[in-house]
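On to chain A.
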Amino acid sequence: MSNLAVLPIIIPLIAGILLAFTNTNVRLSRALTQILTVVNLGVVSFIAWKVFQDGTIVLETGDWIAPYGIVLVADSLAITLVLTTNIIATAAVFYAPHSLSIEKEKHYFYPFYFFLITGVSGAFLTGDLFNLFVFYEVLLMASYALIVLGGNKVQLRESIKYVLINLFSSVLFVTAIAFLYGVVGTVNMAQIAERVQEVEQFGILTTIAILLFFVFGTKAALFPLYYWMPKSYIVPNPVISALFGALLTKVGIYSILRVFSLIFVHKIDLTHETFIWIAGLTMIFGVIGALSTNNIKLIIAYNIIPAIGFIMMGIGTFNQAGLSGSVYYLVHDMIIKTALFLLVGVIAYVAGTSDLRKMGGLIHHYPVLGWLLFISAFVLAGIPPFSGFIGKLLLLKGALQGDHIFIVIIALLSSLLILYSVMKIFIRGFWGEENPLVEKRTTKGFIAPIVFLLLFSIFIGIGAEFIYPAIDSVAVYLLDPEIYIDSVLKE
Partner candidate 1 sequence: MYKPNDLILRTTTSLIAFILLGFAVYLLLAGHNSPGGGFVGGLVTSAAVILMYMAYGMETIAKIIPVNFRTVIPVGLLIAVGTGLGSFVFDVPFLSHTFGYFNVPIFGKIELATAMLFDIGVYLTVLGVTITIILNIANDQ
Partner candidate 2 sequence: MTSILATTEQIIDITLFICFFGISLSLVLLVYRIIVGPTNADRAVALDTIGINLMAVAALMAIYLLTTKLNDVILLIGILAFLGTVAIAKYLEKGVIIDRDID
């Protein structure tokens, strides 16, 4: 019993509630948000340190013992991702006041932002499949509110698509949980994992697995379910796009990682083999999307998709190198995607447009911005010694160990194309003739959060010596579901 596990959920929740009172006083809201986010980051860092020191923290809420009550499981994977979430959230919160209009801040941006963090942290921490659904709904409710914040025509159009697709997949999610409950008679993930190995109904279990994969795939924007994602992620304000792009799809991929490493490992040759092919197709189509457009925001939004493909590839290969690559890449991608979304938000703001064809010559006035984009592109594409490189190296090592040559070729090719798609922004936006009509704007305040994220990103690349053992222990842990089951259902 330790209440530590609930703190990453409860602190943002209370913060969100408190900020709902102060919505008319923008200065107070900003100050409170920044303080509370930093406090939360500190608390989560402490919990993460404790988890890596002493092992998994399990909290049985309401003092109901494990298979009957709801459990929160802060294991090494979950807490790593919660920590990353909070790093991103901190950067986003310091960026938000410069990017959002006062009007939007007054219309409950900060409460919904905190509720989003609550939902994401909860989804990472919960050890109960139905509770996972509940936290999905929490984060989706917050995201519905955030995506329409401002209420442009285009926002409303995209949000209808977004709400419909998410409602549909939520319905499927509950249905799949009901099926699973019908087969194994529990929703506690540890107990499901235990019973899946006992009941010999692999046919129906595989069906449920595919159904759940469909649900998580929709949220994670995998091929062929990504069609709704890029356009609806670029319509809100850049800071909201950054949170969506970094967190929402990653919650989906985390769920796949959790469910298909813990529960559905009974038919690896069928499910995980399929994952590799889906991963390959996801990379190809995501990169094609990124190359096909001249809208800088859309380029970054499409770049989410191949990243999801890379992570999926590690889950598909399902060996130690592959899984540690997946976790590594997940952390790396959450940070760098936020940085890129924020960066592109500034670029679109200073250029007055997000269309590449109307841009040019920004390097004369905004050299810092240009070089930040240059570094981010390198980090994203995985040029050594940045963090993307180590993640990809591990993923490719895992794939080669599993004799999946095809996927290695696809991955390498799509990495190159990712680099090209982001460099396109650099070449077309920063070089060339500058547009004399565009007025000069200040980038004060925008830069610091991005630099903060990039420093983190570079740190997990260069400081891989420190990070890698932790990530590797996560992979070992994921490969052995017994550890999770034992820590939750300690007899």
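A quick word on the picks: all candidates are chains of the complex that A comes from, given by their letters.
Just so it is clear, a contact is a pair of C-beta atoms (placed from the backbone, for glycine too) under 8 Å apart; a residue touches a chain by one contact, two chains touch by 3 or more; residues count from 1.
Remember, predicted model here, so these are calculated numbers, not experimental data.
J.: With reference to the defined contact criterion, which of 1 or 2 touches chain A in this complex?
T.: Looking at every copy, the candidate touching chain A is 1.
J.: Give every residue of chain A touching candidate 1 within the complex, in rising order.
T.: Chain A reaches candidate 1 through residues 1, 3, 6, 10, 13-14, 17-18, 20-21, 59-63, 72, 111.
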